[in-house]
Structures are given as structure tokens and as C-alpha cells.
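Omission of a single protein chain aside, the complex is shown with its protein chains in their original locations.
Showing subunit A:
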């Protein structure tokens, strides 16, 4: 089945080429995607807000530039779905929470500004777990998103709206944020590509904070090259973010155009296997390792003994930072204010507003963080978690002394049914088992499709992990794996998804 005539089936690179050469106008491309959203998003619920007028206005600007003979950027006119965690001037930014339900930010995030400067057409804002806390998008205050492969299953989280928008051809590009796996796990369970860049590579200015030492924005796409093009557009130093890396962006696009693993040393992490890993996920992962070997990589088994404490350390560090970050939602300057009847004090109004505005997972994490940081428990919990973080960094340093990249399944299982883990926080947290170590250490990681699990026919993700500031390795390896799989399958994996 080919859809070459359908503009929503093109990659971002193809779309940009068509617009640049005049074979399609940016307005036609935007209209095709807006029509697709209209047709399918009632079922998928990827978007919280669609900015029809803004998208068409941006597209007209691109067409006008072209007709004036101005040089267009590599993503000019390409539509994008933006996770609702980045501020957008004049457009709602809810973070999936009732506490920001009617907030219209007065400024653009640096990432939003870069997208606009690159003439990317922002279609709207995508659904997410409230404040990016979750692995299923069920924690959104605005209802869950369906996985386009099976609408009764989760699209991953927290960036489930972005991954579902890609997998249902509502946008060729999307933005996610990854604190413990929120770009990579949604990519894995929807058969798409997602990259968590090196910590500090993409500015956090205007990205609503959850856990500041872990949060990292990054690109989501249907192909490795598209992800690289988006990576290059959004990455780079930003003086407005004091944790932004002041160094050149690694050559990710060049790497994505030159996929190659010959002579590369690839480490298989022994600890990412065993109990809790679905058989079909391990089968596809082991085949990927075999594929890498056939493509000329040298496979080395690696042990990272501290990784078994990563999940525990993460669920102390992330809630601790969250309890501090979310203190800003005090009902005084912006966002919801509840219970202000003239008789209550500011403190009472704050408490009533936070009770009304935050959902259960956010409350759980705020209280968990408050507990971990309270006197008497601080050393045992938060202090120890920070030591584990050091040990995990050391494990990675030792591993990258022996190999160029590490590989693992992205997530232990395929997409689970909506509702299955909704009120079982510990079961939900296990979805991030393989992704969390890279957030704690700050290195770069990618997920890309490596087939369908035989037992349920759902997508499996292969995770590639590279050292900090070596993001280009992800793209070099990812492009080689992607090309080999496309040749083997005869088409991209997503073509096997049911039509909506």
C-alpha cells in the first residue's frame, strides 16, 4: 500500500523538499494535516489544542518567502505537534493539568521560538501526563490518549500525545520531554523514533519544570533523519537557561545521513533483562543485536551493577525536585485560584487550589518528595539517592571505556491496556526501568522501532545509549539499523498499523 499522493504520509525531509521545490505549498501541507486531525483525533485524542489559524498563517509566511525567492530552512513549512509543556505566547499551555487550564502564557519558550525561527508550522499542543509525571498519558486531567496501533492501549507517557500524533499521521514531527523516559517509552510503544539528547542540549527556558536536573526536551519523528533535522533545529546554547551546554551541537544530521556500524563496539547491558521483560520484546531485541553484528558491529556484554538501584534513586530524586518546583503553583500570580471567598487566608486558598488543581499522581509525588527531603529522612533517602546517581555515572563511564554505544530494549513490555496500571504506581514506574539511568547520568539515548512482538503484534523499541555530547552516535547507529530493518520488512514498521 502506497500513500505517496497523501501529504500526511511523507517524512519531514520529503515534505520540506516538496515545499522548497514548489511541488506542494506549505498551506496545502498544513491543510492536509489539519484535515487529518479533524478526521481522526476524536478517536486518538493526541491534541489538547489545535491552532488552525496560527498554523495556516505560518504556512502562508513560508509560501510568501518562497515566492520572494528567499532561501528556506531545512524544516520550513513542516508541521509539528508540540507537547503542551512548552510555553507558547497567546496559545494555551496546560501541562495536562487543571491548575493551568485557562493559562495563556505571555512568552514563548526558547524551543518554541527556535521552531518559529525555523519556519516550522506548529499545529497545536499535545496531550501528556499531568506535569509529565507518568508513563501512559492516563494522568492527563483532560482524558487519556489512545495508541494508534490499538486505541484501547496506552500510547506511552508522559509524551503520549506527541507519539500518537506521529503514529496516526497527524504530524510528521513532534516535540517531547524526557525526565525518566517520556520521549523514548512513547516512541517504543507506538513504533516511532524519539531522542533524549544529552542533558543541557535543548534549552529548558519556558519548559514547565518537573525535575530540573533530569528534564530534557527532544525530537520525536517517524524516521531517524527527521529526528536529526529537528534535533539540529532545537538544540544549542541558550543564555536564558543556566544549565544549557555551551558547546557546538554534535553533527547529528550528517550522522543520520551516513548510518554505519562497521567496527563499532556495541555493549549489551546484562542488567536490562530477566524478570518483568516480555518474551516478544526480548526476542526482537536479541534479533536487533544479531542485526548489529551482521552489519559489522562488535558485540560486547557489559555489566552495570548499580542500575538495579536506578529506579529507586529516580523515584526519590524526581519527586524531591518536583515537590520544590511545583511550590510555585500557589494561586497568587497565575493559574487556578480556588476557594477565595473573602474569608480565607492566602495559605488556605493555596492549599484548596492545589487540592483542586492537581491530580492524584502529582499529589503522590509532591508528598513523596516532601517526605524524602524532610529532616530525619533526608540522608537516608535523598542523600543516598544522590550517591546512587554517582555510582550509575561511574557504571556508564566504565562501560563507555569499553564500548561506543550501549543497547537495550527501550521498555520491558509493549503497550499495556488503558486502565491496567492506572492505580498501581509501582507497576507504572517499571515502564521506565531501562530509560531512567540515562536521565540520572545525563547522557544521550534514542528509541527506534525494531519490530512487533509476536504475542500481541505491538511495536517494540530498541534503545541506543551514547555518552554525553556524543548524540551523533545515536543517529549513525539508528540510521544503519533503520535502513536494514526497512530493507528486511520492505517498508517502515508504521505501515503495518491499522488504519483509523
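The rule is short, and it goes like this: a residue touches a chain if its C-beta (ideal position, glycine included) is under 8 Å from a C-beta of that chain, and two chains touch if they have at least 3 such contacts; residues count from 1.
In this text, contacts and distances are computed from a predicted model.
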item: Which of "Sulfate/thiosulfate transporter permease subunit", "Spore coat protein JC", "Phenol 2-monooxygenase" or "Aspartyl/glutamyl-tRNA(Asn/Gln) amidotransferase subunit C" matches, in UniProt, the chain that is not displayed; value: "Aspartyl/glutamyl-tRNA(Asn/Gln) amidotransferase subunit C"
item: Option from A:151, A:316, A:403 or A:436 whose C-beta touches the chain left out; value: A:316
item: From A:86, A:142, A:169 or A:199, residue that would touch the chain that is not displayed; value: A:199
item: Omitted-chain contact residue, chosen from A:21, A:345 or A:499; value: A:345
item: Options A:64, A:279 or A:332, residue touching the unrepresented chain; value: A:332
item: Residue ranges of subunit A at the interface with the undisplayed chain; value: 103-107, 199-200, 213, 239, 242-243, 245, 309, 311-313, 315-316, 323, 327, 330-337, 340, 342, 344-352, 354-355, 358, 360, 363-364, 366-368, 370-371, 374, 379-381, 383-391, 393, 425-426, 440-442, 468
